[in-house]
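With one protein chain withheld, the remaining protein chains of the complex are depicted in position.
The block that comes next holds chain A.
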Amino acid sequence: MATRREALVGGGLLLAFSFASRGLGQLVGGGEGGAAPKALRPDLPGSLKNRPELDAWIRIAPDGAATVFSGKAELGQGIRTALLQVAAEELDLSPATITLITADTARTPDEGLTAGSHSMQDGGTALANAGANVRFLLIQAAARQWKLPPESLTTSGDGHVMAPDGRRLGYGPLAAALSLHIEAVPDAPRRDPAHYRTLGRDLPRVDIPAKLTGGAAYVQDLRFPGMLHARLVRGPSYGTRLKAPNLEAARAMPGVVAVIQKGDFAAVVALKEWQAIKAMRVAQASDYVRTLPPLPVTDGPHRLQSLPSREIVVLDTRDDERPATRTIRASYSRPWYSHGSIGPSCAVALASDGELTLWSHSQGVFDMHRAVAELVGLPAKKVRCIHIPSAGCYGQNGADDVTAEAALIAMELPGRPIRLQWMREQEFGWEPCGCGMVTKVEASIGPDKRIAHWTYEVWSNSHNNRPVMAGGYAVAQQVVPPLLMQEPKPIPMPEGDGDRNANPLYVFPNMDVRYHFVPEMPLRVSALRSLGAHLNIFSLESMLDELALTGGVDPLAFRLAHMQDERARAVMIEATRRFDWAHRPRGDGRRGCGMAFARYKNIGAYCALAMEIEVERETGAIMVHRVQAAVDAGQPASPDGIRNQVEGGIIQSLSWAIKEAVSYDDSKRTSFDWGSYPILRFLDMPGSIDVHVMDRPGQPFLGAGETAQGPTSAALANAIADATGARLRDMPLTPEKVKAAIGLAG
């Protein structure tokens, strides 16, 4: 039924458009960034496809010490702990005894980006099966030694294979007689979920203690002998340049070691950090000019509807004419968002002996070592990129750019480690934003109170401008000569980017879903947590409530009537049961309740949630009293890890929906600090948030880190409509808009 064809609209240009070079098997990190290495063994699970040799993932020393390697990086989402749990379970070792090495181009498998809620699905699955393979080999080796059938042997949980008579053989000596430089088999026996020792338990996160005690935990904390501090001298935001930066005055400032200038790219380098900042301030005292077209002051995200686009048909099932008793047409939108990392982006770079080492909090160190190599003119094998955590990024913030810029500076000062950190206003001004987007929905309900047809359009830029070549970095447009800019591309379904989750999981007849992919970017944009799923789910789940209201059907019953997926139904029923949806307070002008559901990308975790809110009619301010979510992420590695991610997603999505919008005049972004880009603070927090994680023993991992983003914003809009009768469709749902809408709703 679903077809995908590319037509041509707008601009009248004939554009070649093909995904032929990137088969689905190679999609990693949600299809963002570059392709992973070629799938050598498509029959193997997860990232083992791309790197089948066991010793790329797991090594066991003669003393029994296990080292595990993963291409996935700790972003604050707790993946280190989850991966340790997975490896520990399948190797049957205590997680405390395993050393985990992550995301280092010189040491770990290339698993593409850490993005798209794929770390458990791809990376976790690879480690689970690699662990099962290794444990199976150790058991077979012991069986040969004891001349016993392998089925009769077990493992002890502390690094030994055990015979029925109690004899034990350590993993170390067994491994010493084996080679793990062999390819995995797809069907190595996995441990029985009934006997799990580690998986599914709330293992305290291994990275948290250092973060609570001032331990060295972040790239910002790296200190190398002879390290210098750099700051950038640049215009107020992307698409501007300084008319006359005062670099000579900066050069004369105390502590300044060097001033780097390459075209419009300029940086000061000093012995101490504060010296670099003071020199930067002196150098920046200059007027600026805009170098790109004016920002969309008059029409905001609706600008996208007037720009040339390529039309991508996501779904076309117009095959079953049904009578319609009522049709609703509506448009929904969201503004551009900032990632809002609490720590401005930072990197350390060292050029030495013709090699370049980068310490970066990029989500894509593997793409980076190739793209930065191109930028600085070194072969990729001479560039090593090591992931070190930083403040949460939630997508492509300044992490990639700051590393490329640190690399350029380091190449000018060989032998000196260069630590570059962006200033707060540079992060807000130069990072790629989350895309502004617009949708248009026309849907009908029939006499049977079921949806009779569904027509949906979404306008978006690419959410996938992660640098896979030098031209993907902001600095590529500053250096002379500027580099060819990386071409923005959509991500094909089933992941999608602007059209992510535009294909309803619900069963509707007569669906016509189109993605107007807009290559031209009014603001610089790239990936922000959940990509287009946020507005697509907001639109879909808002419209469902509008239709349910028209038909006089309860929003839960209306959803269940259109949903056949049992696990989707289960989270909806569980969340609403725990919320006591049947006895919820009914909208009374102030209080109200709303619910929403999505399965992220229709292939990730399931999330349903309900919330109760109160609107202060005099001001339009919204108070969220309680939120109840239910999430099905398959076999949970750590249920508390999932709860933490989903709670955070709920709060972040509430912040997007209520408060956030990148502001700008026609020449520059004007949200440059937390005063001009407010996010939710403690006094705005819900009264309570409860996240229930469904128990799904042994089921495949489903990425859960982004699953709450869409449903939360949608449930909020639905609750406001329930409370006040006013349907708000254009985020952010600020007090001013709520108050105005209440007035209109009477």
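Annotations
Please note the rule applied: a residue touches a chain if its C-beta (ideal position, glycine included) is under 8 Å from a C-beta of that chain, and two chains touch if they have at least 3 such contacts; residues count from 1.
In this text, contacts and distances are computed from a predicted model.
Considering only "(2Fe-2S)-binding protein", "Carbohydrate ABC transporter membrane protein 1, CUT1 family", "Ferredoxin" or "Dipeptide transport system permease protein", the record for the omitted chain gives "(2Fe-2S)-binding protein", by its UniProt protein name. The residue touching the chain not shown here, chosen from A:P301, A:G392, A:P417 or A:G496, is A:G392. Note that of A:S306, A:T325 or A:S688, the residue touching the chain absent from this view is A:S688.
If you put the hidden chain back, the residue from A:A96, A:A194 or A:L212 that touches it is A:L212. Touching the chain that is not shown, out of A:S156, A:T327 or A:N644: A:N644 (per the contact rule at the top). Taking the complete complex into account, A:Q220 is the one of A:Q220, A:N464 or A:N536 that touches the chain left out. Although one chain is not drawn, its touching partners on chain A can still be listed: residues 75-78, 204-205, 207-218, 220-221, 223, 254, 272-274, 340-344, 389-392, 394, 421, 423-424, 640, 643-645, 647-652, 655, 673-675, 679-683, 685-691.
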